[in-house]
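Omission of a single protein chain aside, the complex is shown with its protein chains in their original locations.
Chain lettering (A, B and C) follows the sequence in which the chains are written, and residue indices restart at 1 in each chain.
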Amino acid sequence: MIDFRSDNVHTIADPVLKEIIVANKNTVASYGGDELTKNAKEMLAEIFNKEIHSFFVSTGTAANSLSLASITPEYGTIFCGSDSHIYLEECNAPEFFTNSAKLYPVKTKDGKIIYGELEKALLFHPSDEFDMVASSLSISQATEAGTIYKQDEIRNLKNIADTKKLKIHMDGARFANVVAATAKKPQELTWEAGVDVMSFGTTKNGTMSAEAVIFFNTNLSKKTNLYMKRSGHLLSKMRFISSQIIGYLKNDLWIELARSANKKANLLSENLNKFDFIHLPWQTEINEVFIIVPKELEDYLKKHGVFCHNWTKISLDSQYHRDNYSFLRLVTSFHSNEKDIYKLTELIEKF
Amino acid sequence: MIDFRSDNVHTIADPVLKEIIVANKNTVASYGGDELTKNAKEMLAEIFNKEIHSFFVSTGTAANSLSLASITPEYGTIFCGSDSHIYLEECNAPEFFTNSAKLYPVKTKDGKIIYGELEKALLFHPSDEFDMVASSLSISQATEAGTIYKQDEIRNLKNIADTKKLKIHMDGARFANVVAATAKKPQELTWEAGVDVMSFGTTKNGTMSAEAVIFFNTNLSKKTNLYMKRSGHLLSKMRFISSQIIGYLKNDLWIELARSANKKANLLSENLNKFDFIHLPWQTEINEVFIIVPKELEDYLKKHGVFCHNWTKISLDSQYHRDNYSFLRLVTSFHSNEKDIYKLTELIEKF
Amino acid sequence: MIDFRSDNVHTIADPVLKEIIVANKNTVASYGGDELTKNAKEMLAEIFNKEIHSFFVSTGTAANSLSLASITPEYGTIFCGSDSHIYLEECNAPEFFTNSAKLYPVKTKDGKIIYGELEKALLFHPSDEFDMVASSLSISQATEAGTIYKQDEIRNLKNIADTKKLKIHMDGARFANVVAATAKKPQELTWEAGVDVMSFGTTKNGTMSAEAVIFFNTNLSKKTNLYMKRSGHLLSKMRFISSQIIGYLKNDLWIELARSANKKANLLSENLNKFDFIHLPWQTEINEVFIIVPKELEDYLKKHGVFCHNWTKISLDSQYHRDNYSFLRLVTSFHSNEKDIYKLTELIEKF
Partner (left out) sequence: MIDFRSDNVHTIADPVLKEIIVANKNTVASYGGDELTKNAKEMLAEIFNKEIHSFFVSTGTAANSLSLASITPEYGTIFCGSDSHIYLEECNAPEFFTNSAKLYPVKTKDGKIIYGELEKALLFHPSDEFDMVASSLSISQATEAGTIYKQDEIRNLKNIADTKKLKIHMDGARFANVVAATAKKPQELTWEAGVDVMSFGTTKNGTMSAEAVIFFNTNLSKKTNLYMKRSGHLLSKMRFISSQIIGYLKNDLWIELARSANKKANLLSENLNKFDFIHLPWQTEINEVFIIVPKELEDYLKKHGVFCHNWTKISLDSQYHRDNYSFLRLVTSFHSNEKDIYKLTELIEKF
């Protein structure tokens, strides 16, 4: 079995698990009133070099939806990429948590929201006194295509968003991979570029189940405690999420894990790129490799125990018709084995 | 003042008002348990030549949203035109009434949903066990561009929708204008073409405030009474909506009124089309005329007391840049005056 | 047929219908941008002798729910009478419009919320940082028992409510009957006693379908336009609600109609009270008479064409067990016939 299904099929990194074990003593205040939670929040503030308000939950969908609910009223519109996770893969959680806000998909290229399309969407969004209100913009960093917005690209989107005073959310499910892949500081990629609130993911990169909602604009967090509770996302034994985050951040483990995952994806990408019957539609910038392959190759790989996901979110170019071609996503993690990459390469060589 | 703002700036047609006056005697059961309501429902069934379940409410947004809520679960997706009223102009009412369903805008041409775009949308809609469920398709007849789907065109959309077992909703805010403009029977344009539930509008065409939700698929109406009540849309003195519908349908008044409105729009269209600096992007098929004009003409008309709406829902072609051109909508009604059309023409001639 | 079912089985008062007819000319701005709507709002402001914000909708449930949604967040608690319309008879509309607020029923006596019970409810309502927030108090004036809160009684409730900074809503479905029955000015019964927002009913007292949401605390109305639209309660031809309200208020018609209804209820009450086998649990203060009668009398009356509702909202005292007794409600209107009252009396005399 060669497993490139997702980063969430992998384990907990040892230093994270160790912090859970360390946290497992004594009685402490529940619901986040404990010292570990305080420490974890301080570590986040330090990493982002800013006073922030942060809240810890157990899933990325919860983090995204709580973020969006803090910046979008029930009569609001959320602009997002047409291939974004919040639009396509969260089973209407954003609409649910916001009490019925509208998602407005904006076309993307290489996973990135196209400026002109956002401009047009805002220009033609209704704005009478009885119309829904343009409220927020959600950006995925890294994108759904495994690419990275440059700081300028985020700032450009922010400038367009400013014309309607949209608040900015960043879906950072794989934010660590972005930081590891660039020479940028976390703050440069977020609040310095105009992000108001982000979902800071850790689960895909080595924790058990720990996602943070981080408010850079601290005025926006007033209702978050109550939103967490009414959505069942306030964990009683919070210390065990907090300890995961501590283990994750301590000694830059998160960067190290992400760098390791990225590195393997690069290796995988290079190896796959050598085959002229394999097409990579996007640059490999983090830990995801997307490939378009003849259907026969997909069958062959699956027969030989290669696990990966079919990517269904976008249409193939006309030259790669879905009757003959498959669109596959391969994801690596800190825990992926380089040997598997070579095994996969050899397997394809024999195809 | 020359008023082409909308059909809803106009009056109640006299025969409709007369029925209200006639209904205003005696005590009768409230909440629709009265004879007039029974009669109105029977008249609708006769017109559509089918056993139906129908419900009367006071706004089109309520009719649309109650319709959609009957065919879309909270975790469902509603496919609709990217310029549709339910997507752009109902302040998230569909999301609200469905308890958080998602709207999925599909590109249109001349107001009509493009088959290939719907096909693609369905093909790439997620379908795993935790994914939102493709549930319904909403079609506007007439369209938002004032054009009319042919019966075949609806059936083609229905065939695509069938691949995912979508239920079909028709937004018939101006359905009367469609029936008046075509040689078709109501049934041919609706249930015979596959429509499950429709919003049957009457307010824009001569009533005070009366819209019907009509279920051709009567299995779908089980919760509608309760949905009406919990959304505050169950009128106690229901007889007065019912009497409007009776007046509207009796002696084919609705067709006559719509024909009159359409005729004036045609006249208006012909007159405007004569000017080479006025561009009509779409065929005038019902009672709406859309024009693209130099900004100076818009200013001139408004200065001279011509009332109409700026159409903001779509972008202008590159040849008509919004810095120099305006997109205007002019709507006629049974109550519009032909003289106003000539006055407008003369006004433009002097421009 | 002798019909005491409800005030909403009755007709539109002639002066109200006349105003509708008068309003039915010319084109006017839709959605409330017309002069009649402006006039109606000014008349309300004058009657309440205060700057107010008012909004017109077509049902009492809509008016109540929009009111409550303006003063209660989704994580809030609404305190209300345990027999209140909003708690028992609106099919969860308040929960729906508020996006999930909680209703907290407080015991009543003679329809009025008991101070001590409200005090206890507030005292034991949770108040930690993750707990739902005590937000609002809803009072029915007149009450569900057809009784009237005195101004002091409202102020007393207000004082208790102030301990948790609750906003106050008044459900005034039969407010006209209260004004007619007391020597009080509208302002004394509402904002002077601390009411922030009220549902001002007119439909039960002689209009077709017209209810106003009136904000005395004008800071609270910021979202109301949007809430109306997203719930489908923004009528396009608003002038026809507005004209009803004009007809209703003009020349104190509303007081006159209510006085007439009250007078008949008093007559009915006196007549029924003469029979020792008929028990009136509550004072008749407005246009509703409640009676407890032997089951045989109920059967006898219904057999002889007397229409009235069985009152199921409260339990009978142990001395009137429901196996042997029935609880009935008889409602009069301006349009009720005194002869019917005498006919009923004679009928009972023959029992």
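Brief remarks on what is shown
Here, a contact is a pair of C-beta atoms (placed from the backbone, for glycine too) under 8 Å apart; a residue touches a chain by one contact, two chains touch by 3 or more.
Computed from a predicted model, the values in this text were never measured in an experiment.
Listed residues B:F4, B:Y75 or B:F290: the one in touch with the omitted chain is B:Y75.
Touching the chain that is not shown, out of C:H10, C:H53, C:K102 or C:H279: C:K102 (per the contact rule at the top).
Check C:Y115, C:F130 or C:Y300 against the missing chain and you find that the one touching it is C:F130. Screening A:F55, A:Y75, A:F96 or A:Y149 for touch with the missing chain picks out A:F96. Although one chain is hidden here, its contacts on subunit A can still be listed: residues 1, 3, 5-6, 8-12, 17, 20-21, 24-30, 57-66, 90-93, 96-97, 203-204, 208-209, 226, 229-237, 240-241, 335. Residues 74-76, 87-89, 91-92, 95-96, 99-103, 105, 120, 123-126, 130-132, 312-315, 322 are the ones on subunit C that touch the missing chain.
The set of subunit B residues touching the chain not shown comprises 31, 73-75, 99-100, 129-133, 223, 225-230, 234.
Assume only the chains that are shown with their structure count from here on.
Spacing of subunit A relative to subunit B, judged by their CA centroids, is 40 angstrom. Centroids built from CA atoms put subunit C at 51 Å from subunit A.
In subunit A, the residues that reach two or more other chains under the touch definition are 74-75, 99-100, 130-132.
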